[in-house]
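Shown here: the complex without one of its protein chains, the others still in place.
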Amino acid sequence: MIRDLALQGAQMLAVVVLAPLLTGLVRKMKARLLRRQGPPLIQPYRDLIRLIRKEVVLAEGASWLFRVIPYIIFAGTWVAASLVPTFGSGLLFSWSADLIAIIALLGSARFFLALAGLDVGTSFGGIGSSREVMIASLAEPAMLMIVFTLALIAGSTQLSTMAAYMATGEEGLRVSLGLALLALIMVAIAENARIPIDNPATHLELTMVHEAMVLEYSGRHLALIDLTSELKLLLYISVIGCLFAPWGIAGPDANPRAIAIGFVAYLAKLAVGGLLLAAFETAIAKMRVFRVPAFLGAALMLGLLGTLLLFVSGSL
Amino acid sequence: MRGNLAFDIAHMLAGTLVLVSFMQLYQDRLYALLNIYALHALVLAASVAWQAFIQDAPHLYLTAMIALVFKAIIIPVALHRIIVKLGIHREIETVVGVGPAMLLGMGLVALAMVVMLRVTAEADPLAREDLAFALSVVLLGLLMMVTRRNAVSQVIGFMSLENGLVLAATGAKGMPLVVEISVAFSVLIAFIVIGIFLFRIRERFDTVDVQALDRFRGERR
Amino acid sequence: MTAAYALYGVAALIVLAPVAIALSTSPHGTAVIYGASLIITLTLGMIALLCLFGRAQTPGIILPLGLPWLGAHFRIDALAAFFLAVVNLGGAAASLFALGYGRHEHSPQRVLPFYPAYLAAMNLVVMADDAFSFLVSWEFMSLTSWALVIAHHRVGENMRAGYIYLLMASFGTLTLLLAFGLLAGADGNYAFDAIRESHPSAALSALVLILALVGAGSKAGVVPLHAWLPLAHPAAPSHVSALMSGVMTKVAVYGFVRIVFDLLGPPDWWWSMVVLAVGGITAVMGVLYALMQHDLKRLLAYHTVENIGIIFIGLGLALAFKAHGMALAAALALTAALLHVFNHSVFKSLLFFGAGAVLNATGERDMEHLGGLIHRMPQTAFVFLVGCVAISALPPLNGFVSEWLTFQAILISPQLPAWGLKLLVPAVGALLALSAALAAACFVKAFGVSFLGRARTPAAAQAHETDSNSLAAMYFLAALCLVAGILPGIFIDALAPVTNTLVGVSMPQQADLEWLTIVPIAESRSSYNGLLVFIFVVLSGSIAAFAIHRIASDKLRRAPAWDCGYPDPSPAAQYTASSFAQPIRRVYGTSVFHAREIGEMPPPGSLASARLTVELHDLIWDAAYAPVAKGIEYAAEKLNYLQFLTIRRYLTLVFAALVLLLLVLAIWQ
Partner (left out) sequence: MIDALTGVLLIPAVAAALLAALPGYRLTARLNVLAAFLSFATAVSLFIVEPQSGPYLLVDDLNKVFIVLTTFVGFTTAMFSASYIGHEIEIGRLTPTFVRFYHAMYQTLMFALSLALVANNIGLMWVAIEIATLTTVLMVGIYRTHEALEAAWKYFILGSVGIALALFGTILVYMAARPVIGEGLYAMVWTVLVTKAAKFDPALLNVAFVFLLLGYGTKVGLAPLHAWLPDAHAEGPTPISAVLSGLLLNVALYALLRFKILLALNPAAIAPGPLMVTMGLISCVFAAFMLYRRRDIKRMFAYSSIEHMGIIVFAFGMGGPLANFAGLLHMTMHSLTKSAIFYAVGHISQVKGTQKIADMSGLTVTNPVLGWGLVLGVIAIAGLPPLGIFMSEFLVVSSTFAREPWLVIILVFGILVGLGGLFLRLNTIAFGEPRGPTAPAQASYVPMFAHLAIVFTAGVYLPPALVAGFENVARLLG
């Protein structure tokens, strides 16, 4: 019991601590791929600390909701992230929210963020949140279809159970699994506002989505929001990791050694994920906003196809 | 023997009535039409009288009298007056030509026969034939009302229709008096009301052409 | 015995109507009527809960009313009890709200008398135990609500809405009448017990299903029979809109469930195909329509359509499982549907109350004229926000729970043998997911445009917080949203007797699970614990806040908006409702609404302002309703010539009829 609690705590801590590092890694890699020196790995931590120290400059039109939202979305995302099996699947509270609930938690975070975009009453906030919900309206169903596919294969929507099932590897290679993975990656890119959907580093008015929403934030609020998006990235990579690369995840009652192995494995997964992402982003160009629906629609169709195959025959 | 003869005569009279109805259908001048209607009533009276004789039902003589006096004399005269007063003694514009009207009439008579001869024979043949003829007279009267535009001729058509009824009623052996009374009564009322109406109509418009009436609609399109 | 008490309550409501006529002009009329109906509905709700939790099969009551040889049967079984609870919960909330809201009604004499009658009718529908009483109450419900819809009869569009509503309602009633005609047979066994005894043939019961779907569906607002709903619901006074959207549509669902699950024999598997397809289409179409609206109340009405679709998806799944003898799964699906019935009645009422409060404060229903209300009416904004989160199916509130259960039910469905279902169910699942996501988008728009940002009109700028009664009603419902969201186990267990009566089994007992988790089938398979999630979120949020404020700065400075360097003082520069929906319109609109954006650019040099107009087509209306109207108009026009014939022609008609009949005789035999 105590041990499980400790594990859970460790997990919560780990995700928060690792998230900026991951982002830093991705940035560094991108810079390197472009033959730039790039910022140091720990740059994100510095940014966060500096932002937290700064005073908040609040727009006059902003309401109480505007000030509460950063905490809400951070909390939501954090809880979601801390329920994903990362290095160990024996999380105390993993059963308190299955994968659908986790997606929904992220959904509510996005809901509030979109509201924040509208709160001050600026045109850019409006652009950002309207585009954000448009993207979400396609990304969420796609994600749910992916969940369906995986849940039907693993016979559960419980992440830990799914991870454990995947780890047994008795499923082998399946078409729908491949489809699901592909779709999941596409959704993850969209959800984390990465290229080609959105550019985390841009402030070009007409191209940005996520950045436009948070344009009015500053100081500690902005810090929380950045941390949240870093957490989100980490979360998606860990989900992909624990579902499609479930190697080394420590079992429910594993000895410290296994846990250590799991932790190392997890770090490795994150690193690989970050590398791949960086490579992908440098290789590809951002697409126009209204090409996005096609992109996500494809993801949705892939997910649906995967589910259909499973419904129709158990062996595809 | 007598039954047989009686049958023939009754048959003949009823047939004549149908024939006269055809003449009415054929006739398209108002005065002549009136006269033919008088003839119609006359024949009716005769046949009713004959029925009274062979059924030795004295009250039928009364009906015959009513028919004779009332329908054959008074009404035609009165209508004649009205026509003169209204100055409408011109030709009646019929809707369909005389020829088609006659053909239609033929068809109706045939129909009447077909329908009535279905009746099983134990309702005695006399009544059966009579009914067949009466039905034809009724239908012809109706046809006349339908094919004439002029109010007076429509009234005449209506009354010949009623003659058909009387024929049927008298043909029905032993039918209580109530029927004759009602018929006479109805003709009386009918005449009075028609008279009132024609009078009013005279007041209002210079014609008794039903179409002129129709021009005054509650609800115009 | 409880049924008798319930009937007393209904009688009291009915008596209230004439009292209202007497009081309608007096200053205290509003308070008296709404107060009384509040008390009565509360009592009725208590009775319903007693029946539901007491698990006591209350005996039916037969009053010497209605059809003389039949009498009026009333009974409260588990199903009825549940819906009775829903109805009276909504009724009580609406009455409480109206205690404040009703004071602003300018023509109370057109609202007060019908309001209690309307409540009574809805109660009677649920309690009725024979076809005649059921249909009488059903149509009486439509009638009273029609009177309430046209309460503000001087507004032309309200009259139109009322007209279409009454036509559709009567259409539905007649369809149900036909359904009952089939069930009862020629010798009229109208009592529900008798109907249960009679086992109709497969074809017959299939026909009954279709009729029930059309009849009840037209009242519930199933696409394509929904056309009246978004017109009628907004037209009524807001507390009545809440009742119509939140409660009456549920009564319609009750009618469907009663006929299809209870009265009709064992279902055929393809029935579920029909219901599922209808449900999925309804869900997505409803929310897409809603996204295109900028009238707040109409947007909410269209969302009712969406939620009805979700409910029917659940019912369809339940039918599918029941048809294949998978009782437990059927229980799960049915529970999901019924739970959503309850949830939707709660948050939809809440949202309509909020809209009503806004309407009172600003006199505006059009979101384009609102904005910034969160500053002027913070409390309303808060509860409305709760409602938005709930209806968008976001944890930890109640909307999520029922949709989560529906997803779980979908995840069992691969075990269904029928191929049609194998193909249809995943598609429906996708539609459900899509509608959920779109709903979230829609309510970001609804809340964001009307409550956030800057006021777009003086009316919105001078808005004032609404009165305490209204607030009390809204806070109550908001609390209910939270409770039902974090403690769903209780509600699921409450539904157990219902599913027991309808599909034979019920979901496993949830209450005694540790940490109040809900586990539909097995823990290893799926589980959800709203309570923990809620606690975690609150904890971690407050931890973060506390930590940051303690260790780092909590300094704050107000300054003009940054807006990427181009701040625009005029509030017109904000995103409007339609511009917010523009990306989604670009994605879905062209196909669903034939949406076209027509931009008129002035020629170079002219100072005329450029215009952008968007035209949308309601394809369903154009395809289904307009032709009917045209046809009737045409026939009426043509037949109308018969009013203007000459007497001779009429005589010809008579003559023709006579000859025709004689010919028939001649040919006959």
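Order of writing sets the chain letters: A, B and C. Residues in each chain are counted from 1.
Note that in this section a contact is a pair of C-beta atoms (placed from the backbone, for glycine too) under 8 Å apart; a residue touches a chain by one contact, two chains touch by 3 or more.
A quick note: this is a predicted structure, and the numbers were derived from the prediction, not measured.
Enquirer: Which chains here touch the chain that is missing from view?
Expert: When the entire complex is considered, the left-out chain reaches B, C.
Enquirer: Where the complex has a chain not shown, which of B:L17, B:L34, B:L104 or B:V138 is the residue touching it?
Expert: In the complete complex, the chain left out is touched by residue B:V138.
Enquirer: What is the set of chain B residues that contact the non-displayed chain in the whole complex?
Expert: Counting over the whole complex, chain B touches the hidden chain at residues 115-116, 118-120, 122-123, 127, 131, 134-135, 138, 142, 145, 154, 158, 161-162, 164-165, 168-169, 172-176, 178-179, 182-183, 185-186, 189-190, 193-194, 197, 200-201, 204, 210, 213-214, 216-219.
Enquirer: Provide the residue numbers of chain C that touch the chain removed from this figure.
Expert: Touch with the absent chain occurs at residues 64-69, 131-132, 135-137, 139-140, 143, 150, 153-154, 156, 159, 162-163, 166-167, 170-171, 174, 177-178, 180-182, 184-188, 190, 632-633, 635-637, 639-640, 642-643, 645, 647, 650-651, 653-654, 656-658, 661-662, 665, 668.
Methods note: only the chains that are shown with their structure count from here on.
Enquirer: Could you give the fewest steps needed to travel from chain A to chain B through chains in contact?
Expert: The distance in steps between these two chains is 2.
Enquirer: Averaging over Cα atoms per chain, report the distance between chain B and chain C in Å.
Expert: About 69 Å, centre to centre.
Enquirer: So, what's the distance in Å between the C-alpha centres of chain C and chain A?
Expert: So the centroids are 35 Å from each other.
Enquirer: Going by the touch rule set out above, which residues of chain C reach two or more other chains?
Expert: There are none in chain C.
Enquirer: Per the contact definition, I'd like the list of chain A residues that touch chain C in the complex.
Expert: 12, 52-61, 63-65, 71-72, 74-76, 78-79, 93, 95-98, 100-101, 104-105, 107-108, 110-111, 114-115, 117-127, 129-131, 133-134, 136-141, 144-145, 148, 151-152, 155-158, 161, 203, 205, 212, 215-216, 219-220, 223-224, 289-290, 293, 300, 303-304, 307-308, 310-312, 314
Enquirer: Quick one: which bits of chain C touch chain B in the complex? Just the residue numbers, please.
Expert: 640, 643-644, 646-648, 651-652, 654-655, 658-659, 662-663, 665-666, 669
Enquirer: Going by the contact rule at the top, pick out the chain C residues touching chain A in the complex.
Expert: Where chain C meets chain A, its residues are 371-372, 374-375, 378, 381, 385, 389, 392-395, 400, 404, 407-408, 410-411, 413-414, 419, 422-423, 425-427, 429-430, 433-434, 436-438, 440-441, 443-445, 447-449, 452-454, 515, 517, 523-529, 532-533, 536-542, 544-545, 548, 552-564, 566-568, 571, 573-575, 579-584, 586-587.
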